[in-house]
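Sharing a structure here in structure tokens format.
Of the protein chains in this complex, all but one are displayed in their positions.
The letters A, B and C name the chains in turn, as written, and every chain counts its residues from 1.
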């Protein structure tokens, strides 16, 4: 018997009529609605039983490739924000210094950051002879959350080739959600969660821009869960009083935003900051042990690695016109987290720990009540 | 006829059964529940009519005195967070460098920061002969929001003595809310708002701590307003479609938190960050033009100005035990903003601008619906 | 007799053959070498004697107007860095949020920030009817250092009109240095200092850019003073062993950089950071009580306040080509500080305090020794 029983009735928040906010999503309601952005997952699920064998895996890697063109040769502008720093987004220091992203972005478990970093280095050096040759190195971008309640994390199941596999599988179009990739063993507000995504289309004067968000969501306790503002967690918690849960809400979230709006890096830092308001709306208090890190990039402003010209031109939105993007970032982040919950089935992991699926029918019923 | 018609039926959010979050408020449900903290207001309301006379005032000053003892001689630990920096909290640089607050904290309108700074300097130098004498200066702490939609702000009605008056009137006990002090001309989500306050009592192991928040709230547009998660703004906005509103949601919020929990300055910075999640829950997107600045201090850890000993001991909460304070900070911030709305009557200001009071009966009705 | 005796032999560092670094200065070796940048001083020197009368003034205001065109209607890009935050640069929060400067930049004493803020508000509102009218306010940019060893600072000699006067007097061309404007009562490494300026011209590919720095310098103790690396302070300190000095090296420095190189705001933050290395080379340890704040702006990238278009184009230097500007920023900062020392005569201030002029002949002699 598979430890991960896929039940067909999982859905997305929007399928229940939960329409977060004011803006419309793009065709896939996913980060891949931003042209050129691709997502791939490597999911590692094996074994069951008590701790000790180091063979029980509920983990994986998710890769976001920021642009269709080679981002190492043509970086995209980026910026990040740390809501709570009890976590790691390798590469963050350089992103905030340079305002550029020049590698795929990987999401995995806390103890697999090193392995994914190794994978990215191997992937990049095999494709770019500049690296280590003349004057170039590469600093991988790898975010993590702690999946050790379900995953026997010290088994270190993620290997560098899993990271490479996720990058190579990265594709445009619909994005698998829930217990896949880096989100395989993740939990949100005591329900099974993992990867979720959503997007918004925003009109600013004559142009329409897309904002897409993908989260690896792993934060919070049940009583704090809100769905479109409704205190579902508080209402439903008594029904799960006997359920065994993680004892510390030390979970985390890594949220990645892509947009085709032309923004400069300091504007992207500001956009990343707004994503944290979306995280807060679902119920995060950014607990002490929670690594809540947001990363945003724009596919519209690219900086060539090699150029004979010292000057380049960038187009940018005036800040005064930017507020719709802020709203879209908050909405898409909130909905991406909800999608990570609605997509995830109940999962049994190591040591008999079981993360319950969000009970969709019950949620539907509660949402229709006063 | 007074331009500010006090109607007796204004209330606090809690009077309507709106109990934000999980923790109980203190006896006053105010920042003054933290022992030693005092609040004073100077309210300036005069004139009416169109712009040009520079005599129409809807503004003022609110002073928060952080401790019963002289904070200049015995600083309290503090920390701040900028959610969006399109505003000013004079003194912020030193607070974040030293982790200390050594003056009263003043709140006023954007163009009155200088006058309040002058007032604080006068107040402090008259009481402290050390200043300017040996090796001491003082940097005032003054936060601002823009009340120019109701207030003829270029009239610069706030004078240094108004700041001194607010400090001198600072008292423990109940805190006047709504259109008073620095909040006199402020607006939130297109309804009249201003000053609001709330508190929470939190038990951590054997100790009970109080967290109190006071806000000068001036942000947002109607459609984004949420009351305890419920999208009241979206529901009510059609009824106010004809009402003239500020054209830009460039408003702001300054939120100040006091606690008697023993915290170090970097912990207070973290606490200040959580307040922004409370701001977000009411509906802020931290718009481009919004100065959303949070300041937190602890009355429990004091640093003497003069001491013959280079070492001192501080007690502090382990971070692992701190999460209830984070929850309390979010809850109290959310409720303080709501209180600023529930307390404020409709106000007519300059140029025929009128900020409507939040329609309490209608809100009560909407809250009881599915 | 004037308390400030101008002796004709004061000079600039370069007159002694002290050529800091590798790049050449511009024609004025001043911040005004950046086209459009203007500087004005209001110097306030009155009275002498012991403390108490509050009438003894050694202080003033310096104004830097960042561009020939109206910066309120057409902001320049800017960025700041705080090396040590025991000081104030009013407006810093907004500069780092928006990456824009839209007012003159004023420098004064610690207790005069409020008065200068008032002056800027008056100046701006008289010229810009947008302010307080539709949706605009203005946040003044005012930096300070503590001149209370020479200046009876609690006399609060600086009035709003002094700030306006400095702005109105702002002119291109040579800049008065030493005990003028905001630098009137300032001291550096126990010698009389104040305002200093310097510039560099840098060639990047086919373009030549100018970097100009102006400092209000007030930091350090004698033993740490270095001139072009040479430990002049250590060598000369024994000769001044009997001289009464400030007891705490709590002084500060505000350094402002202008450039015509096209840079984005995050690049200007980086440039501001480099200025601190120039401060360090003269001997700063960024002492606990020292407010060491750096501000940089580019006249080449301007953002119009009003525009019907949400998009605009900016040209920018690739970061990979930016290093010469970093070098120039360090060199010009170092030389500007030295110029503030070389330009300043001995000054007697309040309470019999006397700040000695840097002994130029002795310095020349020491520089020529092994």
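The rule we apply is simple: a contact is a pair of C-beta atoms (placed from the backbone, for glycine too) under 8 Å apart; a residue touches a chain by one contact, two chains touch by 3 or more.
Being a predicted model, the structure only gives us computed values, none of them experimental.
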item: Selected residue (touches chain absent from view) among B:62, B:184, B:265 or B:298; value: B:265
item: Touch criterion as defined above, residue of A:30, A:153 or A:258 at the omitted chain; value: A:153
item: Touch criterion as defined above, residue of B:19, B:133, B:161 or B:316 at the omitted chain; value: B:316
item: Hidden partner chain, touching residue among A:138, A:227 or A:358; value: A:138
item: Chain A, residues in touch with the chain not shown (by the definition above); value: 51, 82, 84-94, 96-98, 110-111, 113-122, 125, 131-135, 137-140, 146, 148, 152-154, 156, 160, 246-248, 250, 289, 291, 293
item: Chain C residues that touch the omitted chain in the full complex; value: 22, 83-84, 223, 226, 228-231, 249, 270, 273-274, 276-277, 280-281, 284-289, 319-320, 322-323, 326-327, 330, 368-370
item: In chain B, positions touching the absent partner; value: 97-99, 204-205, 207, 262, 264-266, 270, 303, 307, 309-321
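Definition applied: only the chains that are shown with their structure count from here on.
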item: For chain A paired with chain B, centre-to-centre distance based on mean C-alpha positions, whole Å; value: 34
item: Chain A: positions in contact with at least two other chains; value: 270, 319-320
